[in-house]
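Here is the structure we will look at.
The complex appears here without one of its protein chains, the remainder shown in place.
Should a chain be cited, it is by its letter among A, B, C and D, assigned in written order, with residues numbered from 1 in that chain.
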Amino acid sequence: MLNGIPINYYIMLSAVLFIIGVVGVMARRNAIIIFMCVELMLNAVNLLLVAFSTLHNDASGQVFVFFIMAVAAAEVAVGLAILSMVYRNFKTIDIDLLSRLKN
Amino acid sequence: MLVGLLIIVPLIASLLVFFTKGDTSRKVALGLSVVEFALALAVFFQFKHNPASKDLMLNCNWVESLGIHFAVSVDALSMLLVLLTTFLVPLIILSSFKNDYERPNSFYGLILLMQMALVGVFTANDGFLFYVFWELALIPIYFICLVWGGENRGAITFKFFVYTLFGSLFMLVGLIYLYNHTGFDTGIKSWAVTDLYEAGKSLNLNQQSFVFWSIFLAFGIKMPIFPLHTWQPNTYVNAPTQGTMLLSGIMLKMGTFGLIKWLLPMTPLALEKWGWLAIGLSVFGVVYASCIAIVQKDYKRLIAYSSIAHVGLIAAGILSANQQGIQGAVMQMLAHGVNVVGLFLIADILLRHTGTREMEKLGGIRNMNGNFAVLFLIIMLGSVALPLTNGFVGEFLLINGIYQYGAWFAAFAGLTVILGAVYMLRSYQAIMLGPKRDSAIAFGSLASSDKVVLYIICFVVIAFGVYPKPLNDLAEEGTKLIMMNLK
Amino acid sequence: MKGLFIISGLGILAMLAEIFKFKKALFPMVLIGVLGAYVSIFMEWGPDNHMSIPLFDNMIRFDDVALAFSGVILATAFFWFILANDYFEHDHITDHFALVLFALVGALMLTSFSNMTTLFLGVEILSIPMYVLAASRKRDLASNEAGFKYLIMGSFASGFLLFGIALIYGATGSFDLMAIRSYISQSGGELPVFFYAGVLMILVAMCFKVSAAPFHFWAPDVYEGSPTVITALMSTIVKTAAFAAFMHLFLVVFGKVSDSWSMVLAVIIALSLIISNVTAATQQSVKRMLAYSSISHAAFMLMAILANNRGFGSVNAILYYSLAYSIGSIAAFTVLYNVSKNNDNVNIEAFNGLGKRHPLLAVCMVIAMLSLAGIPVTAGFFAKYFVFTTMIGTPYKWLIILAILTSAVGVYYYFKVIIAMYFKKAEGQHEPIQIETSHVVLLVLTTLFTIALGLVPNYVIEIFS
Amino acid sequence: MIKLVALIPLFPLLGFLINGFFGKKMSKGLSGTIATLSVVASFVVSLLIFFDLQEHPEMKSHVVTIFSWINSDTLKIPFEFLVDPLSSIFLLIITGIGSLIHIYSIGYMHEDEGFARFFTYLNLFVFFMLLLVLGNNYIIMFIGWEGVGLCSYLLIGFWFKNTEYNNAAKKAFIMNRVGDLGFLLGIILIFVTFGSITYGEVFSIASNGSEATITAIALLLFVGAMGKSAQLPLYTWLPGAMAGPTPVSALIHAATMVTAGVYMIVRSNIFYSMSEVASETVAIVGVATALFAATIGLFQNDIKKVLAYSTVSQLGLMFLGLGVGAYSSSVFHVTTHAFFKALLFLGAGSVIHAMGGEQDMRKMGGLKKALPITFATMLMGTIAISGIPPFSGFFSKDEILAHTYEHSPTLWFFGMVASMLTAFYMFRLFFLTFYGKFRGTHDQEHHLHESPKSMTFPLIVLALCAVFAGVMGLPEFWHQTNWIGEYLSPIIAHKNPSTLPHDTEWMLMGIASASAVVIIYVAYVIYMKRNIRPLPEGAAMPGLQKLIYNKYFVDELYDKVIRKPLDVLSAVYHYIDTKVIDEIVNGVGGAVNGMSSVVRKAQTGHIGVYIFSMVLGIVAILFFTFIK
Partner (left out) sequence: MLGYTITQWLFGILSFLAIMFALMVVFTRNPVNSVLYLVLTFFCIAGHYLLLNAQFLAVVHIVVYAGAIMVLFLFIIMLMNLNAESEPRKHIVARASAGVAGGLLLFVMVASLKGAEQLHLVQGGASQIGLVKNLGKVLFSEFLFPFEIASVLLLAALVGAIMIGKRDTNINTKEETI
């Protein structure tokens, strides 16, 4: 119990957010949105970690979240760079139009 | 130590040949292979008067932690097959003098490399080493067939390669399985053949059956046994003649030899349970292949099928697992090795002199070249196993052995006596006898290299038909050894 | 340990090279640096290995296994730099080398991590430069697409990795692998269900990294789209590192709960074997074929992990396998690179008649192919052999049979190349292939190495015993 | 002397080698002489050995070991020769008649360019034949057995340009092989049963064998005999074998090789006397063959074919004798038959020689004047074969028939009929050839001439033998010693001396000779008085005659029942091989490719799909792990 809220609730909440992110990745074609959905997934994880860290009364969980954020930032930086390059060459970031490589 | 030399010399020889150019390489190859034969003879005499000599065995660690040794030695059986190999390779090389291949240095280098692997297979005393040599023998012949073969060789040789590799992978699994069961008492796992025997005998029926079939698959494909044989005719026909000789004369013996040394003593129970099926397949293969041989038009293809028939008989004899059967198999292996090389050379000569192997287009060559007719006749008689030719001893013992396993198997297998005569005589008549056809007109006298080879082969056919004792004693001794392990 | 620092230092040095204009000197410096790192690993090697005590509060731990894998990675890297120099020396050599070196840092971390944090960081440090490198041919649409796909799917997969880590943290209350391990062993089977869920999610993420079916889809596309040298990098170093991590996680940490994941892994292996080999059978692009073949090799290595046998059987098998495979692929890719250098053609026709056009390349390719196909006495054969030996005795014999069947198929596509080289005539006019002396050296080295590994495998296989 | 038995086969072998290697370079005369001398030499040795054998009657069989040949654990096959009454008799027949025929051939083959080759083969044949009879175990016999088969193949196909002849040769070899397989299996069964294949050892313990096994052995051996001795149903090759040069027909297909079957059964008589079934079979097959062949002989027009069928029928008689346990009588008949049949063939040969190769009796006639010696000798031969006392044929045939009567009158009756038919067609041949007026072409008539000395000399010798050989086996009840019976008695396991009352024997003899005379008269009436000529080719003839004239269509039957089906079977197998089995193998490859193209579809290149399948994978994993 974290001040009156069962840990299961947190697990479920973050699971749901995570899954929404997953669904977003599957359901959208706009690369940027997909990217955002990935961010959403990461945040779900963050939430879970924080919940657990409070549960275990252990700071390392929250520290880990910092690292996730750092990595996320780095990923986004690189990712958006790549996206802009793709946009430069393809004039689109619609993932369904980027399917030259197949079979 | 001599044994080590047996394996090293061809390797060095092939390397040397790789660095020769053009016409010299064939001469060098011939010379070196003769040296190898002399070496084998030396080993033979050594073996004769002192079988326990240190020279005849070599055993050093390879991968110690896995109990893999580089263990080779010469016992009676391997002695015979080494003699066969080292005797045939010079002939094969000599027989190639009339057709000049491009990049001869690689061609002859590969042949010698193959010889190395073959000698290794026959002398290996360590299961793993055996497997390695077994696979090693496959690669040179694959390239020989691929690079110097006939039309659409790509697909055919490839089929051959995958087919055999597929089988041998199963053999590998079977062997590893045995290996895993070695050394229960000592706790030290080992690949030594005797330990594998132990391990095999310690297994229960189902395990043995698994091992039996997985190993039999490899040998069955290599020989080949009836339903697994379809790679063989095309490969034989498409390979360059020397490749075909290697395949049928020596490589085929890898399968039968493996059957004797690497399968029989390991799985006695499985043999009792499944022997009938294996023998049944082999024996059926005899009649099946003979029948197909009857209707062949291409002479080379006919020989290919005939060799399936012969090997079927050999396999049946081995699987009947008694003194006569196995000894007969060994004798027949030697005889078949020599005869089939002769026959394929004849096919090659026909092609070279008349431009065709189609028997319909041939005929009446005897009018042009009586000598050739006689040589051909002798070799043919050898392969229909007429008494006083080398083929007879083996065939008699084989049928004898099979009979002891089951009278009806023997009766059925014995049909080869008749069918063999049918297709051999038919083809001989079609090619040599009758009024001379226009294809025969051009048929001049033989090239000296071909003559030499044929004369040697005919001599062997007669000599070891009349007086097989030297070989036969070895075969008997070796078989006795195997039989002891079978007990 | 020192190796790690040396490499990171090299990375920074590479960046400085751009500024202080000693590009030319960079290549030799990198080689020396890599060698230095290698030497440092040798120094740290040994039974009285003080490095195997945890460092930085047990964040990483360079025990002998870690060192061995780092050795493999660095050796491969050494060869790779020789291969890549020719390609990069004209543009962006510094940033490319910097990125590769950073990636190497990640790879080394993956061999030695001892905490979920370092695992995660290692994965990302390895991945992010890879995304960039895959996309590094900015005008080449294929390259763009490759980087793009790799990026999106990679980050998606690391989402799962994180979720798994979070769950395990939730169950055990720690990121420290030793702690997790002891936690598992203390609570005899009394673990919360979601812990297993976490393990499986990590399994999934790792399977994605080593590209095992059904999480392999990215690999072929990315391998094909990326520049050949980068593909070589991915299929060797990245794979080895990923496997080191995989092994560490699932043999050392989660080994005790193996019955929760072994069946899943078995199915994944079976799928990978079938899909990869079958799909590769009809590929026209050699590059893509190699991608699929790398999937099937991954499946083989996974078999060793699945066998999960105590003692060092699996470790040795994987170590040997990754070494053999890396060397073989480097050779293969070098040939591929040189064959397709002039005209961007990586299809199999490019190899037609190579046996005549450039015998050396052809022979090396043959050896490489034989090794990949697992024919004696090349390294590849022993690699497969060791995997089989670990597998026999496990309840998964059917996998061996499947492996045999599929590797027969494997022979099919490897030998298509050989047939093309020796049997097909080269149609049209091919301009002769000039090849850098450095590459000649590289090829000879790798080829000899492949054969030597096959002749005397004991030096590698008897490292741990 | 007996120790030198090895010389007997050695001489012909040497002759063979010399002719084989240097024949082409030598003059015809030289090579002919060498060949002949080699056989004569071994004849001399055989004689010496024969007399040796007489000198010490106490030990009847001598084994001479040459070298040990095949050893396989318990199976020991030494290369040993056995000299005993039986083999000695056969040695004499073979070498004696052999040398005569060699002499004859020098003249007969003189124009042929394959002269040396001919003698090479002939010597080789003699060598193998001697091995056959000399061997001390079944395998050595088998060597000779197959060896003579080979030689007959070579000699039948001697004129290899002619496809007909080649086919005949091939047919002969293959049919013999059918028999040989039976023989081989018999030998193996002997080994498996008794653990040895050496005569002495086997016969000493033969009684241990069970009835069934013995029968099996006997029958298997008999299959071999059928092939070699042209018994039903394996006889059709023998008439075909007439394609060979006539001396060959005389030596191989009349005197020696075809009697190998008889030799083999006499050798292993113990089995037959132990097995009722087997001996019955032998007897019935024998008599059936005798009748069958005799009837065919009636309407043949090729002079050699007639003789061929008569040979078959005579062999049938011998087997009848064997079947009823009259082993010595059969050997006796073998001997006499060897003389008169060789004589007849050589006579026919000299006729053909005179006719310039013509063999059709419809083109002959009135040769009496042109070929006096041939005529005279042929006459003696014909009388001998027809069984007119006191010519040799009478005694041997009568002895067999007597035993047959004792055994079963029915068989005797058929045997009787067969011998009557023999008398008929032989005299038909005789009349058609030598009497009436010449029916050949004009230049043939000019060309007619008596054969050279080298050919007539053997004729005369043989004629004398044909007349007087009967003394070897005068019936016991004449209070004479049936020498040959006595002589062979050591090797006959179970003797059954004739227990017939004397008057019965007299009666049988009477019937035999009387019927023979009658038949000859009939023949005389038909072909001399009525002067009826055989119908020309393709003329319409009554059904039965047509049937017989076409040899009961047996060849056609075999063609339909054996050759055609074999070819069909082979074609079917070939089809299966290439179209079924191989296609299955290739199918695997095809299947892989098919699967490949399917699986490749999954790799659409759309990230969405990839992600989607990943998610599904995860769902599946979690599902099967936690919800089951």
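One rule holds for everything that comes next: contacts are C-beta pairs under 8 Å (C-beta built on N, C-alpha and C of every residue); 3 or more make two chains touch, one makes a residue touch a chain.
Quick caveat, the model's predicted, so the values are computed rather than measured.
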item	value
Chains on display which the left-out chain touches in the complete complex	A, C, D
Touch criterion as defined above, residue of C:124, C:145 or C:221 at the omitted chain	C:124
From C:27, C:62, C:102 or C:261, residue that would touch the chain that is not displayed	C:102
Contact partner of the left-out chain, one of C:3, C:170 or C:313	C:170
Residue ranges of subunit D at the interface with the undisplayed chain	608, 612, 615-616, 618-619, 622-623, 625-627
Residue numbers in subunit C that touch the chain omitted from display	8, 11-12, 15, 55-57, 59-60, 87, 90-92, 95-96, 98-99, 102-103, 105, 109, 115, 117-118, 121, 124-125, 128-129, 131-132, 135-140, 167, 170-171, 173, 190-197, 227-229, 337, 340-341, 344, 346
Chain not shown, touching residues in subunit A	2-13, 15-17, 19-24, 26-30, 32-33, 35-37, 39-40, 43, 46-47, 50-51, 53-60, 62-63, 65-67, 69-78, 80-85, 87, 93-94, 96
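By definition in this document, only the chains that are shown with their structure count from here on.
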item	value
Chain occupying the most central position, where position means C-alpha average	B
Computed distance of Cα centres, subunit D from subunit B, in Å	38
Inter-centroid spacing, subunit C versus subunit A (mean Cα positions, whole Å)	27
Multi-chain contact residues (two or more partners), subunit A	22, 25, 34, 95, 98-102
Interface hub residues of subunit B, defined as touching at least two other chains	none
Those chain pairs that satisfy the touch definition	A-C, A-D, B-C, B-D, C-D
Contact footprint of subunit B on subunit C as seen in their complex	355, 370, 375-377, 381, 385, 388-389, 392-393, 400-401, 404-405, 407-408, 411-412, 415, 418-419, 422-424, 456-458, 461-462, 465
Residues of subunit C defined as touching subunit A within the complex	116-117, 120-121, 124, 128, 131-132, 135, 138-139, 141-142, 144-149, 151-152, 155-156, 158-159, 162-163, 165-167, 169-170, 173-175, 194, 220-222, 224-225
Residues of subunit D defined as touching subunit A within the complex	600-601, 603-608, 611-612, 615
